[in-house]
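A protein chain is absent from this complex, but the other protein chains hold their places.
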Amino acid sequence: MTASTILPARQRPTTGRLILYSVTSVLLVFLVAPILVVFPLSLSSGELLVLPTPGYSWRWYADFFSSQRWLLATYNSFVVGILTTLIATSLGTLGAIGLYLGRFRGKAFVLALLSLPMVTPVIVTAIALYFSLSAVGLGSTLTGLVLAHTVLSVPYVLLTVLASLQSFDPNLLRASASLGANPIQSFYRVVLPLITPSVATGALFAFATSFDELIVALFIASPDQFTLPRQMYAGIREFLSPTIASAAVLIILLSVLLLMVNETIRKRAARHTLPSTHRTP
Amino acid sequence: MSDPIVVFDQITKSYDGINTVVHGLDLTIERGEFVTLLGPSGSGKTTSLMMLAGFEEPTSGTITLDGRLLNHVPAHQRGIGVVFQNYALFPHMSVAGNLSFPLEMQGIGRAERDQRITAALDMVKLGPLGERRPSELSGGQQQRVALARALVFQPKLVLMDEPLGALDKQLREHMQIEIKHIHEQLGVTVVYVTHDQSEALTMSDRVAVFNQGRIQQLASPATIYEEPANAFVASFIGENNRLVGTVASRDATYCRMMLEDGMQIEARLADDLAVGAKAVLSLRPERVMVGASGPESNRFEARIEELIYFGDHTKLRLSLGGSSGFMARTSFKDGLRDLQRGSLVMVSWSRDCGRAMAFSEQE
Partner (left out) sequence: MMSRRNLLAAALIAPLLLLVLVSFIVPLGATLYRAVDDAEIPTILPQTTALLKQWDGKGLPSEQTYQSLIAELREAQEQQKAGPVLNRLNFEETGLRSMLLQGLRASSRFTGSTKEGLIALNPRWADPHFWGLVKRSTGPWTPLYFLRSVDLKLGPDGAVVPTAEEEAVFVKLFVRTFEISLVVTLICAVLAYPVAYTLSILPQVWTNIGIMLVLIPFWTSILVRTTAWFIILQREGPINALLVSLHLVDQPVTMIFTRFAVYLAMVHVLLPFAILPLYSVMKGIKPDYMRAAASLGAPGWRRFLRIYLPLTMPGVAAGALMVFMLSVGFYITPALVGGSGDQMISYFIAFFTNTSVNWGIAAALAALLMGMTGILVAIAWLLVPGFRAGGVRV
C-alpha cells in the first residue's frame, strides 16, 4: 500500500514530504557512501589512500594476488568459512528439527542455551575460547578457529530453520499421513522441501558470520591462521597501503553476492506461497 | 420529499490512468436514508465509498455533502463516520479511549465526553467494557465498538464498509437488525457496502447494484428482487432460472417466447423487445408451482433430477425441455411428500412471474 492510497496525496508533494525524502536520501547515501569510497581508492595508482587518486591502476589488486600473506589469509578464510558452514548448517538443522519434534519440559531452556552464543558479547566469547582452546592445545590452529566460528554461527541456522518449521502448517503433515506417507517419507517429501530455503539462508548467515569474524581471530589465530579480516586488521595497524582497500573491495563484492543469493532464495520461497521466511536479517 | 444529503455527479476513478474502476457515477442519497452499495468484488462499490469518506480522490466529477463540494476537503474535515471492515480500532487505546478520540478532536470538554461515551456504549450494549482493550473483546464486541465510535461524534452521515464480514452467520443476522434499529433511532444517513445480497435486502431503504464500475440498478429491495432491471441484477440477487429463446409474438405487456427446443413460454416484457429478438427469460425458483394445481398459462411436465433438502423447504433440480438445470422450490405446505428422483411432476408459473429481458452477449 503506498502513501497515496492511505490518504489522497495532493498533486504536488508537500514541503513535509520533500523534507522527508531529502532526509532519507541523505541517510541512505550516508549508509553506502563509505563502502563506495573504497572502490576508487583500491584502484589508485599512487601509494597513498587519498582522493582524488593520482591515476588509476590495478597494481594493488596485483599486489594482493601476489602477496603470500594475503593469499594465505584468503585461503584460510574460505577453508574456515566452508567448514564452519558445513558443520553449523548440519548440526543446526538437525537440532532445529529435534526442537520442533520434541515434547519435553525444559525445551525453552535448551533453546535459550543454544542461542546464548548469539547474544553474548563477542569479546566474552573470544576470551573464553582463547583460554579454553589453548588449554586443550587448539590455540593457534585452524581447527580451533572452525570450532569457535561454528559456535558463533550455529544459533542463526538453528533459529532460522526453527522459525520456518514452526510457521508451517501441521495439517500438511496430517495430510501427508492421510495420503499414506510414513513419517520418514513425510519428512523427506513434505518437510524438507519446505524448509530448504531457510536452511540455505541459515547457511549463508553462517558463512557470512565466519567470513567477517575478527575478534575471536584476534585472540586465537597466529599469523599462519590469519583470516582476511585478521590480515586486514594487521595491515591497518602496521602500514596502511591501498592493498587493504583492494582487499576490502573483494570482501564487499563477496558480501553483496551473499546478499543477492539470500534475496533470491527469499523471493523464490515467497513465490511458493510458503509461510513467510522473511526475516529481519 | 426530496432532501438530498450526498450527490455523486459524474464521478470517475482510475488508479493508474488506464483501468477505470468507477465510470461516470451518478448517485443521490436522501437525508436519513439507508442506502446499500451491493456488488461483487472489484465492482467499484468500495472505491465509491472511499471517495465519499475522503480516502481517495475522484479522477473527475464532483461529490457534494449538504451542498458543499467535497473534492478538496481532507477526510478529517468531512465529519463523516466510518465503520471499517476489520474495525480499525486503535489497539493502543482502551474502548473508551477509542470513543473519546473523535470528541477530543472536536475539542469537547471532559465532562461531556464522558457522558457521550457512556451513552454510546449503552446504545451498543457495551456499558461496562469501557476500560478494556480492543484485543480483549470478542469479534462481535469489537464490531459494536467500531459502530459506537463512528456514531459518538454525531456525524450526519455514516459509512460502513462490509462491517459484518468478519462475524459468523448468526451474529451477523443479529447485528443486521441492531444496526437497522440504531439507524431508525438516530435518523442518521447510512451508506453501507456489502457483497452479501441478503444483507442488502434486509437492511436497506434503497440498494444500488454495482458491476464493472457502473450502477446497474438503484431501487428499493423489493423492486431489485422482483423487477431486476437486467440479467446481471437478476442473476446476482437471489436464485434465478435463465432460459434463452427468441420473441415469437408480443403485445404491450406480455410476449410469447420460443425456446431453442421448441417450448413456448408466456412472460412479462421487462425490456421493449421486438419480435424475433433474442431474449432471456428470468424466473425465480420460488415462483414455480410444483404439482397439479397452478396457473394454466405456463404449464409443463418435468423430470426430477435431484432433491435437495433444506429443512424449511426442498429444492428440486428438474429437466424441463432441453435444460436439466431448472430449479424449483417447494415447501411442506405444498403437500408434496412423495417426490422422488426420476419421477415426473407438473410445474407451472404465472406469466407475470417470468420476465423477458434483452439478451446480452457479455454474460
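So that you can tell them apart, the chains are marked A and B in the order they are listed, and the count of residues begins at 1 in each.
Following the convention adopted for this analysis, a residue touches a chain if its C-beta (ideal position, glycine included) is under 8 Å from a C-beta of that chain, and two chains touch if they have at least 3 such contacts.
Note that the structure is a prediction, hence the values are computed from the model and not measured.
Contact with the chain not shown here comes from a single listed residue; of A:158, A:191, A:221 or A:265, that residue is A:158. Contact with the chain not shown here comes from a single listed residue; of A:24, A:45 or A:222, that residue is A:24. Among the residues A:57, A:141, A:196 or A:255, only A:255 touches the chain that is left out of the figure.
The set of chain B residues touching the chain not shown comprises 53-55, 74-82, 84-86, 88-92, 101-102, 105-106, 149-150, 153, 159. Interface with the hidden chain, as seen from chain A, comprises residues 1-3, 5-7, 20-21, 23-24, 27-28, 30-32, 34-35, 37-38, 41, 48-52, 87, 91-92, 94-95, 97-99, 101-104, 110, 113-133, 147-148, 150-151, 154, 156, 158-160, 163, 208-209, 211-212, 214-215, 218-219, 229, 232-233, 236, 240, 244-245, 248, 251-252, 255-256, 258-259, 263, 279-281.
Following the convention adopted for this analysis, only the chains that are shown with their structure count from here on.
Chain centres here are Cα averages; for chain A and chain B they lie 55 Å apart.
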